[in-house]
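One protein chain omitted, others in place.
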Amino acid sequence: MRNRVGLHLACLAVTAFVGVPIYLVALAAFTSRTALNEFPVPLGPTDVSTETMRGFLATTGVTGGFLNSLMVGLATVVLTLVLGAPAGYAVARYAFRGHDSYQLLLLLTRALPIVVLSVPLARVFLRIGLYDTTYAVTLLHTALALPTAVLISSAVFVGVPREQEEAATVFGATPAKAFLRIVVPQALPGIAAVAVFTFVLSWNEVLGATILTLNQRTLPAQVLTTLSDSPLAYRFAGGLALVLPALVFIAVMRRYLLNIWGTLR
Amino acid sequence: MRTLPRAPGENRRALGDPSATPARRGAGRPAWLWLIAPSALFMTALFAWPLLVGIGQAFTGPDGFSAANLRRMVDDPYFWPAVRNTALLIVVVVPLQFALALAMALLLRERPRFAGFYFYVWVIPLAISDLAAGLVWLSIFTDRGYLNSALAHLGIDGYAWLSYQHPWSMFAAVVVAELWRATSLVFVIVVAGMQGIPRDYDEAASVFGAGYWQRLRYVLLPQLRPSLQVALILRTILALETFAVAQALTGRSMPLLVGETYQWYTVLQNPGVASAIALVILALSLLAAIGYLRLLRDRTAPR
Partner (left out) sequence: MTSIVVDRLVKTYAGAHRRAVDDVSLEVAEGEFVVLVGPSGCGKTTLLRMVAGLERPDSGTVHIGGREVTGLPARLRGVSMVFQSYAVFPHMTVEQNIGFGLTMHKVPAPQRLSRVRRAAEMLQLEEVLDRYPTQLSGGQRQRVAVARAIVMDAAVLLMDEPLSNLDALLRLQFRSELKRIVREVGATTLYVTHDQAEAMSLGDRVAVLRSGQLVQIGAALAVYDSPATQFVGGFLGSPPMNFLTATVSGSSLAVGPVSLPAPEFASSWDGKPVLVGVRAEKVTLDPSGVPAVVEVVEPTGAAMLLTVLLGDQRLKVSAPADLRVEPDETVRLRIDPSSVRLFDPETSLALLP
């Protein structure tokens, strides 16, 4: 691979493959409906209009879906961190019996398809009256995000040397104080990454959210269920609405991605 | 001789507490239990229980235990096409993805300029849901979409890529969309795996005369095996769940297993059959996971 020109061309080609479709869907979402009905459709931003996006956002259920997604996302993050971070700490610091089996179990749950859970869960939630609520979706999403959250946060805590906590206790800190003053500040970036990762997972989840809700739909569920009924233009707008947050998420998470995956083995 | 004057009134003994009693050894429940328990309980409630309920649902007919749901599932005209499509999708998409992800990782390994920018862009699909990916490529493949428009500019006639009368182009469209969306995951795993490989092995190999492709095959890939194993398992299981992409692109023209689950549950209001299909998917996932683990088993590890 000594041909640098070939290398750069290849990189550009891949970048085009990834980037151009995003540009195109953005273009489609910001083209007026009349222009979209023409053929051939303009390939450049010649006829920019917010008509399609406005129409999409005004469609019933869209803003509601957006808000629901937001609520579910945030609630999932909170619940996942509350349950997962302490478990991650325990896995990182204590060599207890069942330490390895617990981790193996977590890895196995990631191998479980969501759909296997969603259908029975719907029934369970129906019985206990949680069906078609954001709580139900939050619980499902937490269950999906928890294993990864525990594994990643344990890697984060392993990254803070135990000797620092010990040093803190020698110099007068109680174990709790040592945790708060020494571990937390250093673990914060990693835990923040877990939070973003969890939010993204929840935001993008389609199937479970669709099965578990009827009226309280999240944005993806809303888009999915109205897919066959909505005009083409609104589908493009929906696509863009779902894609835009991804650009922000990745910009935030870029740094941590490699650390996360590197330490997961 | 002391050169660090102590603060007035401070006694060395203040550092120790004479009245403190030694802690009882091994008293009470260990700390880790309290930390792990909530998550373990939660997971049991939300994983194990629904799993059992699901199995129950699949095997419950109007008169109790029966295989009626399974029979109905198998007899449904959409079922076997769904199985075939899902299998086909996996067989085509997964190898392509791995080749592409590997190529991308190798490209970045050469450290081109703007590598950081490339990495950012190539990783964006990671945060895009399969539904969104489907919609993105819909704008390209649809009859009046960008692909046909671009072809029109070149004077070539358009083609109904997504029409159910053209099953192969329909399939290809879904493959492309899936490739676009899901390769980033494998890409990140491979890059992370590569970072963990010391350059020493590569350098030693080239000192001993190995060329680029030889080094790739004999030094790099074997060391990537653990990462590739993880990626394969994850990707196959996720591929078994492909659903929204096809839904967005083709509607019901290309049945897939999860799509059928969705149909049975929401449209046909039959959770029993839906659970049955879900169990089929579970069985396939487990088979795939076990298969990969055995195939890619590390034979060099000490027994």
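Per-chain residue numbering starts at 1, and chain names A and B are given in the order in which the chains are listed.
As a working rule, contacts are C-beta pairs under 8 Å (C-beta built on N, C-alpha and C of every residue); 3 or more make two chains touch, one makes a residue touch a chain.
Model, not experiment: these values are computed from the prediction.
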Next on the checklist: Touching the hidden chain in the complete assembly: which of A:34, A:49, A:63 or A:169 does that?
Outcome noted: A:169
Item to check | Chain not shown: contacting residue from A:62, A:117, A:146 or A:182 | outcome: A:182
Next on the checklist: Counting contacts across the full complex, list the positions on chain A that touch the omitted chain.
Outcome noted: 95, 161, 163-164, 166-174, 177, 182, 185-186
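The definition used in the following text is that only the chains that are shown with their structure count from here on.
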Next on the checklist: Between chain A and chain B, what distance separates the C-alpha centroids? Give it in angstrom.
Outcome noted: 13
Checklist entry - In the complex of these two chains, what residues of chain A are touching chain B? => result 1, 4, 7-8, 10-11, 14-15, 17-19, 21-22, 24-25, 28, 36-43, 82-84, 86-87, 89-91, 93-94, 96, 102, 105, 109-117, 119-124, 139-140, 142-143, 146-147, 150, 172, 200, 203-207, 210-211, 220, 223-224, 227-228, 232, 235-236, 238-239, 242-243, 245-247, 249-251, 253-254, 257-258, 261-262, 264-265
Next on the checklist: Touching residues of chain B toward chain A in the complex: what are they?
Outcome noted: 15, 30-36, 38-40, 42-43, 46-47, 49-51, 53-54, 56-57, 103-104, 106-108, 110, 112-114, 118-132, 134-140, 142, 144-146, 148-150, 152-153, 158, 180, 188-189, 191-193, 195-196, 212, 226-227, 230, 233-234, 237, 240-241, 243-244, 247-248, 251, 258, 261-262, 265-266, 271, 274-275, 278-279, 281-282, 285-286, 289
